[in-house]
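Pasting a structure below so you can have a look.
In this view, the complex is presented without one of its protein chains, the others remaining in place.
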Amino acid sequence: MRRSLRTIWQTRGLARYLLVAGVVMTAAFVVLAVFAPWIAPYDFAQNTTDAGERLPKLAPPSGEHWLGTNDQFYDIWSRVVWGARTALQVVLLSVFLSALVGVPLGLLSGFTGGWPDRVMVFLMDALYSFPSLLLAIVFSFLLRSAVGGGVLAAALALTAVYIPQYFRVVRNTTVSAREATYVEAARALGARPFTIMRKYLFGNVVQSVPVIGTLNAADALGTLAALGFLGLGIQPTEAAEWGYDLSRALDDTSAGAWWPALFPGLAIILLITALTLVGEGLNETLNPALRRRRLQPVRFTALAREGGAR
Amino acid sequence: MSPRADDQAEEVVIEAEDLRVWYGTERGPVRAVDEVDFTLRRGEILGLVGESGCGKSTLGRGLLGLLPEGAARDGALRFLGTDMLTLSRREQNRLRGRELGMIFQEPLTRLNPLMRISEHFAETLRVHEKGISKDEVKRRSLQALRVMGIPPTRFRAYPHEFSGGMRQRLMIALTLVLRPSFVVADEPTTALDVLVEAQIIRILHDLRDTFDTSLLLITHNLGIVAEACDRVAVMYAGKIVEIGPAAEVFRHPQHPYTRELLRSTISLSTTGLNFIEGAPPDLTTPPPACRFHPRCPDAMSVCATREPPALDLPGGSRAACWAAAARHDLVTLDAEESAPLEREELSVADEA
Partner (left out) sequence: MPTKPDPGLVAEARDLSVHFQLQGGALSRLLGIGARRVKAVDGVDVQLRRGEVLGVVGESGSGKTTLGRALLGLAPATGGTLTYHPTSGGTQEITRLKGAELRRLRTDVQMVFQDPSAALNPSMTIEEGVGHPLVIHGIASGEDLHQRVVAALERVGLAPVERFLSKYPSDLSGGQKQRAVIARAIILEPEVLVADEPVSMLDMSVRAKILQLMLDLKNDLGLTYLYITHDLASAKYFCDRVAIMYLGRIVEIGPTEEIFAHPRHPYTQALLKAIPEPDPDRMVPRDLPRGEIPDAAEPPLGCSFHPRCPVATPVCGWEQRDLKALLEEHWVRDETADYEAERATVGDLDGLDRPRTTARLAGKDPAAVRAVLDSVRAADPEEPLWGGVRAVEERHGHLEVDFVDGVDPPLRASHGVEVACVHYGADPEWPAEPGEPGEPGS
């Protein structure tokens, strides 16, 4: 871990800027998400002021409503802020669950080998080959009846979609790490297979997981928004969601109101970009093949030798 | 520089003067090769020995200009009189292959697996000798293969169809088909088995008879040097500490490092185990003055304050060592300078 932090610090060039930019942008959204109740002037499904007055419909951006209101009388700025919270909740939860299932499965499968490994690989490849959106829709339907239509359901639907990615990478790394001398040494010491997996393989095969996790998060966000756009995602009564807002806003654009569509759309693009920048930046910094270190230019000092006999 | 044993005044092919090759790193330059002098004559075999990290590989590559990004050279490096460091990149490229050859340690990584041997030869010859005819290509290739002991039946085979020793012979044949004047062989046999290694060393040794090539043989194996080389240069921490005729250096080593290295080499005649205390230094901040002084059993106080000059010694070798110089009355040191050096004791924590 400390070695990774050190290499991050040492990177120069494009990779570093990517990483910094991505982190800053993501941090901004995180702040929005965490402090939503204090930042957003209105609740996510609030269409009246605290005094009880109904909010205007399709009001353009103004001092009152920074980003305007939409056709459901909601304040768009509030919807964006609350949407950030929803987005991050769902994405974090699904990425965490995917890794929780995918990594141990990959480790176990890679270590065991033989036909159980082949079967798992086949299943995971099959799952992986489905278009992620389609899969998410299917899982969303299946889970709707069981878990309702809220954040948890959306997260679970996305979890299943992304498990194969973690499985594949960890399994492949495990298969090659399995042949390393120190693993054979562990066997020579008399370690049981589970101990070998836990103490000798795990720490050495999970280096790519953070990168996958971040890029995963970016993709999951896109899928969540797509689900919401199709009306299959989080129900509006449960939480604010950018994709849903976007779908509602499409009709409004023909009426000349551009703000209900622009701002949720912009939010989606920005957060996905931010997460992707962090992921790619991490990849460039942590991947030894891509890393470009800051090399000090060589400056020759004076010759040290005495002008002795030559 | 010391001439060859039979005193023939052969033409000087390579002359290095105050040659430095430093690498750039985050922490500052690594002084991998630091003020090195030597000459190499036509048909001569110079062995370059040292342990890991002494800079011998860097020197070999530096002579050909095959250095990674961030490395720089300084000093004078003359090939047949021309200073290569002043040449443009294009001119250096033209020299490489044609006049300057290199043999690497692991041949498989240097051969294109998708190209037949015949195609490798054709490419090499056509790049450097434009307009060469197809028959001439085949004739020269088969001749090079024959000298290396590779049967002509394998001319159209792929690299992976050869065993390790054959691949190395192939590598040597490809290098020599252009008749370079100077070849650097960087640990050419380290990855090979004992019997094959002996075959390859014999081939390298005979090169000068068949091709009149000068060879720089880089290795950590002192036995190979003793058998195959005319002269030997011993490197430590980026410097050549001793250089001279192989017979002389092995029989009467002048520099303490050479002596200790020979003593710690395990051979069939070893009767006791000897080793050198401590470890080679970090080349970003090497020890002041003589770089061996922290580990040298003969160290005097002058060794830590003044850098020893490289002096020609009576036996024909040349060493950079105050003790050796004093022993042959080539310098005079006062009592304070020649007092034994006081330094910290070396423990296992400092070992290599």
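Details
Each chain carries a letter (A and B) given by its place in the written order, and its residues are counted from 1.
Here, a residue touches a chain if its C-beta (ideal position, glycine included) is under 8 Å from a C-beta of that chain, and two chains touch if they have at least 3 such contacts.
It should be emphasised that the depicted structure is a prediction, and the values quoted were computed from it without experimental measurement.
Partners of the chain left out, restricted to shown chains and counted across the full complex, are A, B. Of B:68, B:151 or B:288, it is B:151 that touches the chain left out of the display.
Contact with the undisplayed chain is limited, among B:37, B:197 or B:298, to B:197.
Remark: the omitted chain is touched by one listed residue; of A:119, A:180, A:250 or A:269 this is A:180. The chain that is not drawn here is touched, among residues B:51, B:123 or B:337, by B:51. The chain not shown here touches subunit B at positions 51-52, 142, 145-146, 149-154, 163-166, 193-199, 201-202, 205, 220-228, 246-247, 250-251, 260-262, 264-270, 273-276, 279, 347-349, 351-352. Take subunit A: the residues that touch the chain left off the picture are 180-182, 184-192, 195, 199-200, 203-204.
The rule is simple: only the chains that are shown with their structure count from here on.
Of all residues in subunit A, those touching subunit B in their complex are 10, 293-300, 303-306, 308-310. The touching residues of subunit B, when paired with subunit A in their complex, are 18, 20, 22-29, 34-35, 37, 69-72, 74, 306-307, 309-312.
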